[in-house]
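Heads up, one of the protein chains got dropped from this complex, but the rest are sitting where they should.
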Amino acid sequence: MTTPDNLKYTKTHEWVRQEPDGTATVGITFHAQDMLGDIVFVEHPAVGRQVKQGEECGVIESVKAAADIYAPLSGEIVAINRELDDAPEKINQDAYGAWMFRIKPDNSAEFAGLLDAKAYRQVAESGKR
Amino acid sequence: MLIFELSRRGRRNPTQAPAAVPEVSAIPESLRRSRPPLLPEVSELDAVRHYTALSQKNFSIDTHFYPLGSCTMKYNPRACDALAMLPQFLARHPAAPDDTGQGFLACMYELQETLKEVTGMAAVSLAPMAGAQGEFSGVAMIRAYHDSRGDAARTEMLVPDAAHGTNPASAVMCGYTAREIPTDRHGNVDLAALGAAVGSRTAGLMLTNPSTLGVFESAILDIEKIVHGAGGLLYYDGANLNAILGKVKPGDMGFDVIHLNLHKTFSTPHGGGGPGAGPVGVNAKLAPFLPLPLVALEKGGYRLLGERAAPLSIGRLSAHIGNAGVLLRAYVYVRLLGAQGMRRVGEFATLNANYLMAGLKKAGFEVAFPERRASHEFIVTLKRLKEETGVAAMDVAKRLLDKGFHAPTTYFPLLVAECLLIEPTETESKQTLDAFVAAMKEILAEARADPELVKKAPHTTPVRRLDDVRAARELDLVWNPAQGE
Partner (left out) sequence: MPFIPHTEEDIKAMLEAIGVASIENLFDEIPAALRGRGLPDTPPPLSEMEAARLMRERAEADGHYLNFIGAGAYEHHIPAAVWRIAARGEFHSAYTPYQAEASQGTLQVLYEYQTMMASLTEMDVANASLYDGASALAEAVLMAARAHKSAKRVLLPATVHPAYRKVVQTIVRNQGIELVGVPYAPDTGHVAPEALAPFAGQDFAALVVPQPNFFGVLEPVDELADWARANRMFTIAVVNPLALAILKPPGEWGNSGADIAVGDGQPLGIPLASGGPYFGFMACRKELVRQMPGRIVGRTVDVDGKPGYTLTLQAREQHIRRSKATSNICTNQGLMVTAATIYMALLGPQGLAQVARTCHANVLMLLGNLTAIEGVERAFSGPIFHEAVLRLKTPVAPVLRALQAQGILGGLNLAHDCPELGHALLVCATETKNEEDLMLYAGHLARIIGRRFRPAPCAIKPKP
C-alpha cells in the first residue's frame, strides 16, 4: 500500500498522523521519495520552533534533487527524528515509518483541511503526467 | 594512486625552493605553525608523471568532440594563449601604476569597445569573473536603477522556466524573488503568461535568446513591449550568443543589460571548469551603475576608473580588475577573427547545429521542436526510446564516451523529458559531425538489440559508473593518511 488510508496528506507530499497525545507526526510520502530517488540528507527544523501551516521547515536531498518540506499544520515542533541524520535512506526503505518531525498543533481544526488518501492519490497521479 | 601515496619522507626538490634560511625569530611562537601540513614529498619527476597521467584521464576539446549543449565547447586557438602569456603580461602587478600597463590596458580598452559594438550596447564593463558574476552584476544594476528612481515596489524578477539555474539564483542574491514564466509548446516564452505576470512589482525579465531549448524567441519584439510597458527592464543572458554572433545584436532586440561568457563565445579555455569571464553591457541609462573598474582612454593614455569617476557604480566584484588573462585571450581571439570572422561564427555554428539535427532525425532520433530551426544547439528527446527499451538519456550519454565522444548536456533543460542538448559549435568539420551521427545510430541499434550494453556503459573509461549516492551519504572530501587506498 503506497498511500495508507489511515493517514492525512498535503499537496506538497507530506503525510500526517494524528497521535493520541494530540501531536501530529510528519513524514514524506512513498510517492515523494520515489520521485526524489536515493535520499542522502535530511535537514530538520529546530525543536521548539513555531511554524505556520505551509511554511518551509526542512529540506530533503537526493543526489540529483532537493525538496523543501512544508509544515502541514501550524504549531510548535516538539520532536525530530535524529535517526535520519545517519541513515537518510530509511525514508526510501520505509516512507511511513521514517517520520521526520512532530508538531504540537495550535489548532486541531486544521487537521480537517488536510487531504485524505483518496484525494492525495489524485494529486500524486496528476503529478506523474 | 593519489599524489600523497607517492610521498616519501625526506624527498625534496631543492631546485624549486630557495636556499634554506634560518628559523624565523620575529614572529611570536604563539602565532607560528607547530606541525607541517599534509603536502606530498615527491620528486619533480614523480609530480610531472603523476599529473601528466591524470591529464590523460580527461576528455577535452583537444582530444575529443565535446558537443556539450549551452557550453560552446569550441576550439581554443593556441595563439590566444601564447600571446596572453608573454612574460611582461604575466609579470605585471595589478596595483602597478597605469603607465606601466599601457600595452595591456590598450587591449582591455579595445576589447571593451568591440564588445560594445558586437552587443549593440552603450557601455561595457569587463569586471565580472564569470557568467554567474555577470548575471549578478546585471541584476544588481537593474536594482540600482529602480532604487535610484525611488521605485522600491519592484521586487520580482521574472525568469522563464527554461532558464539556467544561475538566473533565479542570481536574482535572489540581489534580494529579488524569482518568478517563473512558462514556455509554450513551440519552445517560446508563453506571451499570455508573461502578460499576466508583469506589473508594478516587475523588476525585469531575464531571457536567454536563443533559449536553452535551442530556438530563437521569435516574438522577442513583443516580449520587449510587454516588459518595458510594465516598467521592467530586459536582461540578456549571453550564454547562447554564439548562435547569433555578428548577425544580431542584443541591444537591437531592446535589451537593457546583458552579460557575455567569454569562455563560450570568445573561445577562452574552460580549464576544467574555470576561469571564465562575464563582461556586462548596458544601455545609456544603466551606464552609471556598471561594476568597477572601467577602462578609459583619456588624454595621456589608458586609465582604470574607480569609485571617484563612477560614484553610482554597484561596486567591485574582485580585488583587482577581474580575470585579466582571460580577457587578453578573448582580445587576441577578436583580433584574429575580425568583423567578418565573428559573423561567420554565428553562421557556421548555426549551420553545424541544423546539419547535425537533420542527420540525427534521419538516423531515427526524435527532436524536441521538429518544426523549428535549430539555433546553435538543439534537443533530442529519448522519451520513446526509454519507454521501448529502458535505455535513458544518461545511458546514451555514457555510451557515447565509449565511442570516443564527450556526452551532450543531459537532463537540461528540465522541461524536456530524457533530453540531450547538443551543441556542435562552428569549429567542428562535417566529417566529425557525420562520425557523431554514425555513433548515435550505432547506440540506437545497440539499445534495441542489447539494452544492457548501453545501460551499463561506459565500459572503456578509466572508471565505470560511479556511486553518487555513496559519495553524498559517506562524504569523503579530504584524504586521510589513515584510510589508505
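Letters are used for the chains, namely A and B, taken in the order the chains are written, and counting of residues starts over at 1 for each.
Methods note: a contact is a pair of C-beta atoms (placed from the backbone, for glycine too) under 8 Å apart; a residue touches a chain by one contact, two chains touch by 3 or more.
Quick caveat: nothing in here was measured; it's all calculated off a predicted structure.
Taking every chain of the complex into account, the absent chain touches A, B.
If you put the hidden chain back, the residue from B:A407, B:I422 or B:I443 that touches it is B:A407.
Set against the missing chain, the residues B:N76, B:T265 or B:N283 yield one that touches it, B:N76.
Take chain A: the residues that touch the chain left off the picture are 40-41, 43, 61-66, 68.
Just so we're on the same page, only the chains that are shown with their structure count from here on.
Residues 411, 468-469, 471-473 of chain B touch chain A in their complex. Looking at the complex, you find that chain A touches chain B at residues 38, 40-41, 61, 63-64, 88-89.
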